[in-house]
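As you look at this complex, bear in mind that one protein chain is not there, while each of the others sits in place.
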Amino acid sequence: MTLRTKLLATTSAVLIATTGALYADGHATHPETGEVLASDQSFTYRDLDESPSIDPGMAEDSAGGDIVRDLFEGLYNQDASGSLAPGVALSHTVSDDNLTYTFTLRDNAKWSNGDTVTAGDFEYAWKRAASPELASPYSWFLEIMALENASEVIAGDLDPSELGVTAIDDTTLEVRLSQPLPYFPLMLTHYTTFPVPQATIEEHGTDWTKPGNMVSNGAYVLTEHVPQERLVRERNEMYWDNENTIIEKVTSLVINDENVALTRYLAGELDRTHVPAGQFPRLSAEFPDQAVSVPEACSYYYMFNLRDGASEDVQDVNVRRALSLAVDRDIIVENVLAGGQKPAYTFTHWATAGFETPDIPKASMTQAERNEMAVELMTEAGYGPDNPLEIDLVYNTSDSHKSVAVAISQMWKQTLGVETVLANQEWQTFLEARNNGDFEVARGGWCADYNEASTFLDLMQSESGYNDSKFVNAEVDALMEEAKTSNNAQANYDRVEEIIAEEAPIIPIYHYASVYMYNENLEGWPFENFQQQWYSKDLYKIAE
Amino acid sequence: MLSFVVRRLAVAIPTLLILVILSFILMYAAPGGPFNSERPLPPEVLANIEAKYGLDQPFWKQIVNYVSGVVTSFDFGPSFQYKDRSVNDVIAQGFPVTLTYGFWSFVVAVTIGVSLGVAAAIKQNTWIDYFAVGISIGAQVLPNFVMAPILLLVFTLWLGWLPGGGWSGGQWQFLIMPVIALSTSYMASIARITRSSMLEVLNTNFIRTAQAKGLPMRRVIWRHAMKPTILPVLSYLGPAFVGMITGSVIIDVFFSTGGIGQFFVNSAFNRDYSVIMGITILVGTLTILFNLVVDILYAWIDPKIRY
Partner (left out) sequence: MLPNRAAVEGVADQMALAEVKGRSLWADARIRFFRNRAAVISLVMLGLVAAFALFGGMFAQYEPDFVNFSLIGSNAYLGVPSIETGHYFGTDSNGRDLFARTAMGTGISLMVGVVGALVAVIVGTLYGATAGYYGGRVDGIMMRIVDVLMSIPFMFVLILMLVIFGRSIFMLFLGIGLISWLDMARIARGQTLTIKNKEFVEVAVATGVRPSKIILRHIVPNLLGIVIVYATLLVPNMIIFESFISFLGLGVQEPATSLGALINEGSRTMQFGYMWQISFPLFFFVLTIFAFFFVGDGLRDALDPKDR
């Protein structure tokens, strides 16, 4: 017996002992599909880094969100396709003016210490998240939810008790909005809106998130947490739907290096890990059942600095269009990244719900035609072999950003004779440079907050805080303003994308894909969910 | 001797103060801040956070508050990045890990390094010598960020003998690869220093006399040659120890051990000011202490040295 199998044998023995006889015989079957379940129902996956917080009110990154969604349950969950599924709330009614929501909560939802989850827990959690005292970095989420008085509470002008949320009784929660928001219920699947246990927080202070202290209402409870190493959560016997939970134990391991993570995946230590850039074709040929690529709600682009006083070179629209045309997206997507990403000619991700990618002329040209046009535009702008353009390109430190930048700088050089000076900046320096307009061309990436095209296109508004190009266009502003209240905004979005293509404030490069290796016995992963919101309670492992 | 120790400790305090101020200035000169992100926070949210962590105070006041917190209650403040934890939590969790594999690496490096060096010196110009010198130079030039993935490929993927990372409270099977990867280059240096030091000692008159008197070689080596040989090795141990703490970054990255090195590098990248300060002070203090211990040992072994 090798050391490793010995170890595995011991762990599974322990598992069987602790989980009782239900799945130990290995012949248990899935209640719906009837598949034979594996005896070992533990799920181990890789996280890139330690999450800043696992307190629902304080959490701020998507990896932390994955953990919080297992430990806590909000009013609603997302199902495999991204639609609403009941959580603690069973249903809701909306007032005629679309400003007041009344939620009916289930009466059998329990905290892990046996207490009932009440509407009051939600009221407490939301007021806590908004309070200046907690100073949550995600308190702004309550503002974009259009919660009544949220901005005033966060700014400290009103007491948190004035927030537009009230527990009418234990199972009825009333929420008041300051403006109608059609996708409001979907936002309730976000961790900032999850309930937190008041008694526990008051007893332990910031230490309440440590294992042993934490009381939670999700399908799992926290049993072990070693920052930068591992976080373990196990079945919550008190969870209202406990009998349908199949995975017994979920472990997230922090492994910084993706190649190390892949090695450990191949050695059988992990059930899910990221595929390093460029390795997808090889891995999917070798492990067709394990390497999976699905669209991910983010766009990758380069932005030009259009501020007054920025470099004159990129103020010329011909230069910007030429640089955009000369980027061979197919090479970036197929050769550099090779993970199922799609070439981007529009800013909005192609898979965004209800969005039809408009016909952008350059999208249907061949690269040779694009290059030819790019050379013409450059000549028109007054640049040529004897007067080459020099461009500074900044990106943040990362192997794949580097590969993309190296490839694009060479495309510009080989097609247009443009000399590119690459500057790789460490993350915080990069953010500051981009924010202050201290760049000529900079990398950008944007991920959807919700599944609708405006989450991308809002960035092009003159006043948007995220418009780092400082692109100003009155028509775009008007179109986006109109889109907010319009029933069918597709025409507006088409026009905005056309303007982006004509004015080229940014170069859309590709639309992300989420590329992972999954244990072939792992089932129930919500690949269809565009925002990749997954819940361990929906997963299960089948017997080999 | 005592006055020497007291004097050294007295110098330590201004040293640490200089370190604190230097790091503070460096951090505040840094672009970005702990609460920047891809999507900038709305000003009112940022204001709340800065108020919570005292970053809205003037610069001098922050330093004074910080130093007085550290001195009076040994409180290094909350981590800006890991919002559920204080700096004391972070150090209490990461430092024992680093210390454990650092200690074992130290033991391995010194034991094997000194043995190799002594063996090479005694059997100078034989195959043992060449072998030892070859191994030690080879170990020194192979960067540990190359060695670590090779170890992983061999022991985890191909042979399946060892877990590919993690800590699990420091069980032996999780310790082996970190210790190998961390200790080799130090082992090599120690072997080289020991070898040349031993050769020098073996050529001195008192050893020649001892040999001439017919004392057995083993006795000559252990009773007479070892002590002077070890002196230059000792003076190398101070820097070696610090090198191991800093080198732990690579160990933490490759073996996911959760040690202090990873926390330091991450906090530098995330501008987690309080964690940077805490770890810098910790390592600074250790450096001072370790150099002091080495000096005391030096004096103890070599009575000629007077402080």
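Note that the chains are named A and B in the order they appear, and that numbering of residues resets to 1 at the start of each chain.
By our rule, contacts are C-beta pairs under 8 Å (C-beta built on N, C-alpha and C of every residue); 3 or more make two chains touch, one makes a residue touch a chain.
This one's a predicted model, so the numbers in the text were calculated from it and none came from an experiment.
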| item | value |
| --- | --- |
| Per the touch definition above, residue among B:I180, B:L231 or B:A299 touching the missing chain | B:L231 |
| Selected from A:I247, A:L262, A:A297 or A:A489 as touching the chain missing from the view | A:L262 |
| Given A:T118, A:Q290 or A:T429, the one touching the chain that is not displayed | A:T429 |
| Hidden partner chain, touching residue among B:V64, B:A92 or B:I137 | B:I137 |
| Interface residues of chain B (partner: the chain not displayed) | 11-12, 14-15, 18-19, 22-23, 26-27, 29-31, 137, 140-143, 145-146, 149-150, 153, 157, 189, 193, 196-197, 199-200, 203, 231-232, 235-236, 239-240, 242-243, 245-247, 249-250, 264-265, 268-269, 276, 279-280, 283-284, 287-288, 291 |
| Interface with the undisplayed chain - residues on chain A | 259, 262-263, 276, 278-279, 281-282, 328, 331, 334-336, 338, 397, 399, 402-403, 405-407, 409-411, 414, 422-426, 428-429 |
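Assume only the chains that are shown with their structure count from here on.
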| item | value |
| --- | --- |
| Whole-Å separation of chain centres (CA-atom averages), chain A against chain B | 38 |
| Sites on chain A touched by chain B in the complex | 2-5, 7, 49-50, 52-55, 58, 60, 132-133, 135-137, 139-140, 143, 151, 154-156, 206-207, 209-210, 226-230, 253-257, 259-260, 263-264, 266-267, 269, 426-429, 431-433, 435, 445, 465-466 |
| Parts of chain B lying in touch with chain A, wherever the complex brings them together | 30-33, 35-42, 44-45, 47-49, 51-52, 78, 81-86, 90, 93-94, 149, 152-153, 156-157, 159-167, 173, 252-254, 256-259, 262-263, 266, 269-271 |
